[in-house]
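With one protein chain held back, the other chains of the complex are shown just where they sit.
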Amino acid sequence: MEFVQNLPFISIILSLFSGPLSSVLDGKKAKRVNIAVISIIGVMSAAVLAYVVRTGKAFVYMMGHFPAPWGNEIRVGVLEALMAVFFCVIMLLSMIGGVREREIQIEETKQNLYYVMVNLLLSSLLALIYTNDLFTAYVFVEINTISACGLIMIRQNGRTIEAATRYMIMSLLGSGLLLLGICFLYDLTGQLLMSNIQAAVRALDASGQYHIPLLVSMVLISVGLAIKSALYPFHAWLPDAYGYSTLSSAAILSSLVSKGYIFLLIKIFYRVIGFGIVRESKVIHILFVFGIIGMIMGSLSAIKEKDIRRMIAYSSVAQIGYIYMGFGLGTLPGVIASIYHILSHAATKSLLFVAASGLTDSAGDSTDFSDLTGAGYRNKLAGIAFTVGSLSMVGFPVFSGFISKLLFAQAAVGHEIKMLPTLIALAISTILNALYFMNTVIRIYTPERRRGNEKQRVVPLREQPAKSAALVCFIVLNIFLGLSSEPIIEMIRTGLGMFM
Amino acid sequence: MNLTNLINNYAEAVAMILFGIGFSNLLLQKNLIKKIIGLNIMDTAMYLFLALKGFVAGRKAPIVVDGVQDVEAYINPIPSGLVLTGIVVSVSVSALMLSLTIRLYRRYHTLDLDEITTRLKKEGL
Amino acid sequence: MNAIIMIIVVLTPMIAGVLVPVLPFRNRRQMMFYIEGAVILTSALVISMLVNPPSDSLILFRFTGDLSVSFRLDGLGTVFAGMVALLWPLAVLYSFEYMEQEKKEKYFFAFYIIAYGVTLGVALAEDILTMYFFFEMLSLVTLPLIMYTLTSEAVQASRTYFYYMVGGAAFAFIGMIFILNYGTTSVFVPGGVLDMAKVGEKTDMLLVIYVLCFCGFSVKTAMWPMSSWLPKAGVAPTPVTALLHAVAVVKTGAFTVMRITYYSFGTELIRGTWAQNLLMTLVIITIVYGCSRALKETHFKRRLAWSTVSNLSYVLFGVVLMSPLGLIGALCHMVFHAVMKICAFFCAGAVIEKTGRTYIYELDGFGRKMPKVFVAFTLSSLALMGVPGLCGFISKWNLAKAAVASENPLAYVGAAALLVSALLTAIYMLTISVRAFFPGRDFDYETIRDVEDPGWMMLLPLAFFAAAMFYFGLHPQTILNVFESIGAVMP
Partner (left out) sequence: MNGWILIPVFLPAAAGIFLLLSSFLQHLREVKRHKIARTQAEIEAESADLKKIHILTAAVLAVSAAVSLAAVWSGDKEVALLYLMKGIPLYFKVDAAGRLFVTVVSLIWTAVCAYSFAYMKHEGEERRFFGFYLLGYGVLIALGLAGNLVTFYLFYELLTLTSMPLVLHNGTRESIMASLKYLFYSMCGAYMGLFGIYFLFRYCGTLTFTAGGSLDMALVQDNRGVILIAVFSMIVGFGAKAGMLPLHAWLPAAHPVAPSPASAVLSGVIVKAGALAMLRTIYYVVGPDFLRGTWVQYVWMTLTLLTVFVGSMLAYREPVFKKRLAYSTVSQISYILFGLSLLTPQALTGALLHTVFHAVIKTGLFLTAGIFITQCGKTRTEDYAGIGKRMPWTLGCYTLLSLALIGIPPASGFISKWYLAQGALDAGAGVFRWLGPAVLLISALLTAGYLLPIVMKGFFPGKDTDTGKDTDTNIDTDAGTGKSQEPSVWMLAPLAICAVLAVVFGIFPNPLIQYAEHIASAVL
């Protein structure tokens, strides 16, 4: 039992307690604590990842050494460690990127409360990734929802409060269904620990009893988590929530929060019910169909948008559709593709949000398209970053979007019936993405014709060092994911192997 | 449709009906307060269902009163533990929702969410 | 010659291009020497590479699993790389004088040279993924060139251009994925790589995928349903329309289509099926449609752009015939059309740059005042028409020979379409020459007093192209042997 195996538990507890701690500090100190906490956890998860890759098998950590029915367990494999590292990196960069927005948009007194929410969010995300117990998962899902609602609401104008309320209502619906699904599973198997439940479910499936309640619980859990991660028909709250909140919360919400729920769904499918059973049931096809529709409808509504932030928000509805389509295919390459897309979309989406805020800086903080013409010349780095982000979303070769598109297509070709609809949907959604993303790129590079638009000013590179640094790191991360994606895919494959 | 199962498990049936009422209220009600009430109904229904899972007829509550240590004397304590955590969660969530509603009411003097959204669309912030 | 030269050839223009806006140039002349030097150096390297070609392949970097960006030189690549290497230095020389009064020309030349490297990348690609990789990069690199003048018209044109390119690439992507999964290897092998065991009885689906892939890649050659972007791109400065939209970009499309048809999907499977007939009908429609639209067009450059649309479908017609003879005809027309069309575009550019007149009805009597330019223009129109003695005739001859040899009645209709479009080309090209040389008895030359021939930098490329047209017209056998050697290796 090396010391390294304690690290995951320590990172959860550290972020959990740094939450209330930063509520007593003032704004400046809370920010520093938060940055420190995130970086420490990032380093710890990297150490865990290295350890797990070296040993080659997942380990289970019993909190307080109490065995299963009483004590709680977390299980750490390559996939979980990789997701943890990645989430910390993205969160760190988003926080750094959004520093200036936070200072302006949040009142002085409430600065530290923001960091409370961020730390809690981090702890709940880590818990979601590591936990091996269903009910703990539910509790942390709730913590996640409340802190995310706090992130949206922090900006205190009418729109954000209304968005937060809508967000809460929809999420509570989702978690209600999730809780019902978990109770059904508990009712069927009498266990709460994932590995035990899986054994019991396998026995049930062999004996053929309780087939319908098992199916109902699967449906409830999938629909619950789908609502929380804004899959197409349940995405009404997303544009307002991401569109009007402050920059770093929009970046974190869009790239991490919804992905946490999807990762939980994948864990439940793999470790709780077992992917074989899921594949036979109809749930997979429903998710596939919703994924395909989500891809197309998300992009269609994004084309109509006149506000750059809401446009990016709608595009994440489409990208979540990609992920659901991915593991809706039901094959191992499909799941690998969707997990890779979780990473690549997280990196690209937060890059786009930060770059968009850079562009709006040069247009007097108005996110309307008419003011953004020529913004690419006024804020050079943000222009380049936004172009890189859009090219990655469209799936251009050097960038990460291309690799996930490649993986999705290869996964689709393996599948008999679902191949043509997936390939056609991929092609159409690439074109739709190109329509609205490249439209914006071309708009920011067309020089401003109307004279005397006083809001527009040139933003020099050094004016916001933090944001520029974040942008550069995001671009490097995106290109890194695009060019050397081989090791990451290998890790995902071995991680999924360990999931069983 | 063999009703015997239903009669034996009438309690679970009641829980499910309550869940349905709470869920539909949370989803469909216009008034925010009614939504929160619906939320609480849904949660309590869940905890009723959970508590029933642990219940074994003829056994006592899992509190050691007269020194009896034998496990067989008590019902399964875990669901009760879960219910406790559940109640904590739903209390905090309701508190958050109520604060949001108060804030909205102070600003827009109405509890109808859709009306707030239309007003927001018209005059921006 | 080891394989490293392939990397050098592809990367030097890219690096040189990136450096152009960065390097501190004292005056324009120094920048000109730098740029022309870089391009000539690359062309010299390419020629030396073609003279003794490296045999083995070379991996640039590895994407995922067995997918990698890697280069290898084979027959088809030699032809395309050779053509591009010969034409690019001349185009750059031409554009110096053209870009004189334009501002911000540093960025123009930067992208202009990067496009050279990317086109060479397409030529040297070893497998379908590398080719797709550079195919997409090319559309990205050429976008700013179209947007260069930044007028609202140019922006609109670039927007349409980019939607077509991405749309095409999206469908080409499906074809590529299919090859990566159903082919034995992703590398280009003459005769196709599909392993029949895996494909089994799903030939119909294979044909659907092939048609999608063909249309995807041939968006760049402006085949009929997707041809509206090319005339619109005429709004860019002439060196761009001349080099990119008459030579590099559109020929890349044709080149990629040849690659996937002859080197990935293989022609055995597709010959005689409904896919071949469908594509051949589309191509024939484009041939006639392109010419008829050119006839109606009064804007000088857009008329040439429409003529490019129809001429490119000659090349596609050769490819669609799915026979070694067809490939030879297609290659023949690809190279000869590049020479003819770039000469015509340069003449148009000279007229527009020197006199500012862009419409054909303003060109009365120019033949007398700009004799050198209009003699070159008449030569290129005669060549385009297919008058024997110039290169147009040779390529039409080879295409028709392949069409007649393929015994497919639709191919006969195709040969007839070739000649119908030759007639239409005669009409819309010669009317310009006649209007220029014989303006009529009572035309007074005062109205065009300011018109005279451009500087030597513009005339040298024209002279070179005119000579090339005659040389290929009268002694084509040397280059035809090269094409035949490629055709021979085909099963």
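Letters A, B and C mark the chains as written, and numbering starts fresh at 1 in each.
The rule we apply is simple: a contact is a pair of C-beta atoms (placed from the backbone, for glycine too) under 8 Å apart; a residue touches a chain by one contact, two chains touch by 3 or more.
Here the structure is a predicted model, which is why all the values come from computation and not from measurement.
Student: Counting contacts across the entire complex, name the shown chains the missing chain touches.
Tutor: C
Student: Which of these touches the unseen chain: C:V187, C:L206 or C:L480?
Tutor: C:L480
Student: In the complete assembly, which of C:K106, C:R271 or C:K401 touches the absent chain?
Tutor: Here the residue in touch with the unshown chain is C:K401.
Student: Could you tell which one of C:W274, C:F438 or C:W456 touches the chain left off the display?
Tutor: Here the residue in touch with the unshown chain is C:F438.
Student: Touching the hidden chain in the complete assembly: which of C:L150, C:L430 or C:M457 does that?
Tutor: If we include the chain that is not displayed, C:L430 is the one touching it.
Student: Tell me, which residues in chain C touch the chain that this view leaves out?
Tutor: Contact residues on chain C toward the absent chain are 368-369, 371, 382, 385-389, 394, 396-397, 400-401, 403-405, 407, 412, 415-416, 419-420, 422-423, 426-427, 430-431, 434, 438, 440-442, 445-446, 449, 474-477, 480.
Simple rule for what comes next: only the chains that are shown with their structure count from here on.
Student: May I ask you to sort the chain touch graph into line, ring, star, complete or other?
Tutor: Contact map by chain: line.
Student: As a test of understanding: of all chains, whose mean C-alpha position lies farthest from that of chain B?
Tutor: When every chain centre is compared against chain B, the largest gap points to C.
Student: When the centre of a chain is set as the mean of its C-alpha atoms, what distance in Å lies between chain A and chain C?
Tutor: Here chain A and chain C have centroids separated by 44 Å.
Student: I'd like the Å distance between the centres of chain A and chain B, where a centre is the mean of that chain's Cα atoms.
Tutor: 28
Student: Inside the complex, what are the residues of chain A that reach chain B?
Tutor: Checking each residue of chain A against chain B gives 69, 135, 139, 142, 145-146, 149, 153, 157-159, 161-162, 164-166, 168-169, 172-173, 176, 179-180, 183, 186-187, 192.
Student: Give every residue of chain A touching chain C within the complex, in rising order.
Tutor: Chain A residues touching chain C: 391, 394-398, 403, 405-407, 409-410, 412-414, 420, 423-424, 426-428, 430-431, 434-435, 438-439, 442, 445-447, 449, 483, 485-486, 489.
Student: For a test of understanding, state which residues of chain B touch chain A in their complex under the given definition.
Tutor: By the definition above, chain B touches chain A via 19, 22-23, 26-27, 32, 35, 39, 42-43, 46, 49-50, 53, 78-79, 82, 85-86, 89, 92-93, 96-97, 100-101, 103-104, 107-108, 113, 116-117, 120, 125.
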